[in-house]
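Every protein chain except one is present and positioned as in the full complex.
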């Protein structure tokens, strides 16, 4: 299983802080496509992705147990 | 009368925080020459001068009652 | 713990104390505060949220980047989360260095890196609504999918 986290406007769109799903074997790009079919995710293409708290690229393959987080453009500071 | 203030290494050289003297009518340059004759003032040519707490130039003429201060290169901060 | 996400108001002196060093001649502190007016619009309050565990890691990374670039630097950063009122302190960065120029440069580097890649978001609340800030007001594209170190002089 994988935990998939949403923040800021994505969390508002999904209605949950996170969901659990089986994403092992998929690339990040494939997971994004899948989520876009299930949810209305505004500006999802400008979103970064982290696997286990490290930024990753769309080509990276998700492993069993990985924690995936979608990171909208940040606005701290 | 005029009050003439010395700071840092100049104060050490003169041995006083200030002296009282009549400098009215003299230019700052003339006062400097006079003081160089009376005291051993190291690096006196790199020293700035203030009249009444404002930087002045060597050509400025001292008025009765003016407070003169010699300002060695500063090192605050 | 030089890098923290805090739910409580930040003790500025506490952050500064973490970087005091016998061989430091300078400590630069950057304090980000909640400004009332942005682009003519009046903010009532802000909500900050963070992906906390990753945010701490990314702040630590910024600290390491600074120590690699500016020899002898010590860095501490605390970012607040939760509801902040006008003038409240959102972030405190403290950098000590032997000489002053580096303290300014490294502090500036830290705030730019925070704004680029630390997973923290703010929601601005106005009289007529609220919105998560990020791509809307401060367009930040990430063509590579990852944040890159930008030229700070831009």
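In order of appearance the chains are A, B and C, and numbering begins at 1 in each one.
Rule of thumb we're sticking to: a residue touches a chain if its C-beta (ideal position, glycine included) is under 8 Å from a C-beta of that chain, and two chains touch if they have at least 3 such contacts.
If you're wondering where the values come from, they're calculated on a predicted model, not measured in any experiment.
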Field: Displayed chains contacted by the hidden chain, counting the whole assembly
entry: B, C
Message: Contact with the hidden chain only, please: which chain C residues?
response: 12-13, 16, 20-38, 86-87, 96, 98, 100, 103-104, 107-108, 111
Field: Residues from chain B at the interface with the omitted partner, ascending
entry: 5, 7-9, 12, 43, 46, 48-50, 53-58, 69, 71-77
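In this text, only the chains that are shown with their structure count from here on.
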- prompt: Compared with chain C, which chain's mean CA position is the farthest off?
  reply: B
Centre distance in Å when chain A and chain B are each reduced to the mean of their C-alpha atoms: 72
- line: Averaging C-alpha coordinates per chain, one finds the centres of chain A and chain C separated by a number of Å equal to 24
- request: Mind pulling the residue numbers of chain A that touch at least two other chains?
  value: none
Task: Give the residues of chain C that touch two or more other chains, as numbers and ranges in rising order.
output: none
